[in-house]
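All protein chains but one are shown at their positions in the complex.
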Amino acid sequence: MFGRAKTLLLGAIVASFVLQLLSGYINPYYLDVLTGIGINIILAVSLNLINGYTGQFSLGHAGFMAVGAYTSAAVSIFLGPHFLSALGNGNAAISVLFLLALLTGGIVAAIAGIFVGAPSLRLKGDYLAIVTLGFGEIIRVIFRNIPSLGGALGLNGIPDYTNLFWVFSFAALTIYAVTAMVNSTFGRGFLAVHDNEVAAEAMGLNPTKYKMVAFVVGAFFAGIAGGLYGHFKMSIDPKGFGFLKSIEIVVMVILGGMGNTVGVIIAAIVLTLLPEVLRPVEDYRMIIYSLLLIILMLVRPQGLFTPRKRALAERKTT
Amino acid sequence: MSEPQRTLLQLTNCTIRFGGLTAVSALNFEIDREELVGLIGPNGAGKTTVFNVITGVYCPTEGDVSFSGESLVGRKPHQITAHGIARTFQNIRLFGSMSVADNVRVAFHRHVASGVLSGLWRGRAFHNEEKRVASEVTEMLEIFHLGKFHDTPAQSLSYGDQRRLEIARALATKPKLLLLDEPAAGMNASEKIELMRLIQFIKDKYKIAVLLVEHDMKVVMGICERIAVLDYGEKIAEGSPADVRKNPKVIAAYLGNEN
Partner (left out) sequence: MNEFLQQLLNGLSLGAIYALIALGYTMVYGVLRFINFAHSDVFMVGAFAGYYLSRYFPKASLPGGFAVLIGAMLICALLGIVIERLAYRPLRSHSKLNVLITAIGVSLFLENTGQFIFGAAPKPSPVLFPFKLFNFGGLVLSSNQIAVFVVTIVLLISLHFIVMRTKIGTAMRALSFNPVAASLVGINNDIVISFTFGLGSALAGAGGILYSMNYPAIDPLMGILPGLKAFVAAVLGGIGNIPGAALGGVLIGVIESFSNGSHWSTWTDAIAFTLLILILLFRPSGLLGKLEVEKV
């Protein structure tokens, strides 16, 4: 019996395949934007599991992306030639290599997720945000100090494997995974731990388990996004995975409404398009961005797509 | 198979100290299967502290807490719930942003085999289990007259309904012992009568023991089979409602000693 959710997932993967076949007809600029949208959807939805649903304020998501990017690039660059020479250079071999690279990146990022998630078990709110930010920066500094991965100058020569099929298939998979996990009796626990941890514990929920699962799964998909990003830009450097990148992803989650997957997807699309739309005023882009951030928080802290009622739920009284 | 022990919960010589303050002192206390016991005492007597020790929020500084013969000391709250103890809170702690149904549903998680992987794969077993939980949730809500609030956010319920939901949620964990922390607080007279009926009903239907902390004497005297009285962290009296009501130490504790 193949449930509705899995059918949708399969349909999305097939649609991605079709989209990829048609990609020859799409203007290369739009192709780039579409790829960017897909990657941001994966980043935002995966962070939403950690921030939005489980309520663990993580400001270090870009760190997981970095781990995935560098790990998968290392697989492609260092293992790739041996792999391909053994299996031939055909499309099938490249696909297998790429999948392997991405999954390796995701798994290593998931392991990083364990380390970053561990402090979350003891810390909350502001403190947790600072610690996750710290981890993100530590990861960045580590990569900046590894000469074989390019060091401060970045890693070049990453093969151009990313295409719309991969990006949107993984986007669909991420959405499926996060939604499926949360929509189950077990998965309601994420929300419960977020809403009232003391009560959740009293109901037999193990907050540690939920927080760790959230971090590990969220990190895994961020790692995948990193791998897709690396094989798209063909060159990565530590500066691009810093605190600012983490903030960009957090803004998508907040804009979409914490814990609102559909809203977050829309927000990811909007925020990917925004820099393109603001190109004429490129110089002022960051100023406008920071002002929008402030205004958004003051005027609509619950995000653009969450109704007022849910907003009142989020308000804490002193 | 041997007969299950009569004694369910046992506190032996429990002392709880916070820095220089002794909240509970050398407490010996037992609850048997399917007993309805009340724990009363003036404000600050240590009643909620006892609850918190039983449920693992605090560790006893001295002494032991055991359940069905097994010591609970050092266990985390969620592990203690797994042993079969559930509780409600003095200040209602519902999952406010979640629906009424989800509040109860999440408490059933312990009786669901599926975890992360099943949730991702979503096979037949998973769907059957989810259906079973859904129907148990609906049934539970009906029993507690909360059926019409199935999808309402829990925090928009009236105070009385919220209290009932908290009890329903605690019961969804299928406990052997239910701890109720001042369930009648903020209720009017007719709501209190309803509550008394509800607690009696729960005890009979689910065959559980109930430990009740409560200030309202009518409620306590009305339903409890046995009452223990705390004052300044010490047990000063224990017995049937009739005995406790007449006990001079108890009267003195509540009215204050006039020397």
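Just so it is clear, A and B label the chains in written order, and each chain counts residues from 1 on its own.
Everything that follows uses one rule, which is that a contact is a pair of C-beta atoms (placed from the backbone, for glycine too) under 8 Å apart; a residue touches a chain by one contact, two chains touch by 3 or more.
Every value quoted in this text rests on a predicted model; they were computed, and no experiment measured them.
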item: Of A:142, A:173, A:234 or A:304, the residue in touch with the unshown chain; value: A:142
item: From A:9, A:94, A:109 or A:129, residue that would touch the chain that is not displayed; value: A:129
item: Residues of chain A in contact with the chain not shown; value: 57, 119, 122-123, 125-127, 129-131, 133-135, 137-138, 141-142, 144-145, 198, 247, 250-251, 254, 283-284, 286-287, 289-291, 293-294, 297-298, 301, 314-318
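By definition in this document, only the chains that are shown with their structure count from here on.
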item: Interchain centroid distance [CA atoms averaged], chain A/chain B, Å; value: 41
item: Residues of chain B defined as touching chain A within the complex; value: 55, 57, 76-78, 81-82, 86-87, 89, 93-98, 102, 105-110, 112, 114-116, 118-120, 122-124, 126-127, 129-130, 133, 153, 155-156, 169-170, 172-173
item: Chain A residues touching chain B - in the complex, by the definition given at the top; value: 1, 3, 5-6, 177, 180-181, 183-189, 191-192, 195-196, 198-207, 213, 217, 309-310, 313-314
